[in-house]
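Structure provided below as structure tokens; questions to follow.
Here the complex is missing one protein chain, while the rest keep their positions.
This part shows chain A:
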Amino acid sequence: MHTLIVEDETSLATELMHFLAQEHYICDWASNGREASEKIAVNRYDFILLDLGLPDYDGLDLLKETKSADHDPAIIILTARGALEDRIKGLGLGADDYLPKPFSLLELQARMQAVLRRKFKIKSSSVAFHGFEMDSSTRRVTFGSQEIVLTKKEFDILHYLLLHKNRILTRLQLTEHIWGNILEDDYDSNYIDVHIKNLRKKLSAHIPTDWLETVRGVGYRLTL
């Protein structure tokens, strides 16, 4: 996936590129609007991660410009401007998703995957793991012909772990993923532990779940 990161903060752009490169994305970086505009004109990107607060350009103008280009990249707006009107404006101008800063890199990747599936109408949404099969479009998990009934949150946790397989996910990352943007005083990691406990119980009825590891003091990891 050829991705353009439009971000004026060098450090953030570097971290984004580092992360996405690991995930096998090919990244370009533009630190201002003019540069981004030029790059969009000469390259065909699959993805544009667009920061709205650019020094020389209003990100929304750049978005308009991109939408009128002859190819149609998927666009995710990344911004510290969390105001509702900006969000509505951005989506109205044709952005595919909107992620307010600060965001988790894993959350960004999950959103990018979802956008890709939606935008390019990827039919096959099922993933096989350790004898199980997860279909993210029907939200079903099966073992052979048997369906494993999971609650919404259990499904979301398992899906997130599977999406980021072989990577440690902290309880905080999982909490933010399943509870979204609800403002809490503090987060309580116990809820995640309870969900994981229930998940293990349901899955281990079919096969041992040592592949769903607890990383002490850090979080969980699904190895595949």
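Structural remarks
In this section, a contact is a pair of C-beta atoms (placed from the backbone, for glycine too) under 8 Å apart; a residue touches a chain by one contact, two chains touch by 3 or more; residues count from 1.
Note that contacts and distances are computed from a predicted model.
Missing chain, UniProt name from the options "histidine kinase", "Amino acid ABC transporter substrate-binding protein", "Maltose/maltodextrin transport system permease protein MalG" or "Acetoin:2,6-dichlorophenolindophenol oxidoreductase subunit alpha": "histidine kinase". When the missing chain is restored to the complex, the residue among A:1, A:105 or A:162 that touches it is A:105.
Here one chain is not drawn; of A:43, A:125, A:151 or A:204, the residue touching it is A:151.
Touch with the hidden chain on the side of chain A covers residues 9, 11-12, 15-16, 18-19, 22, 53, 80-85, 100-106, 151, 153, 167-168, 170, 172-173, 182-188, 190-191, 194-195, 215, 217-219.
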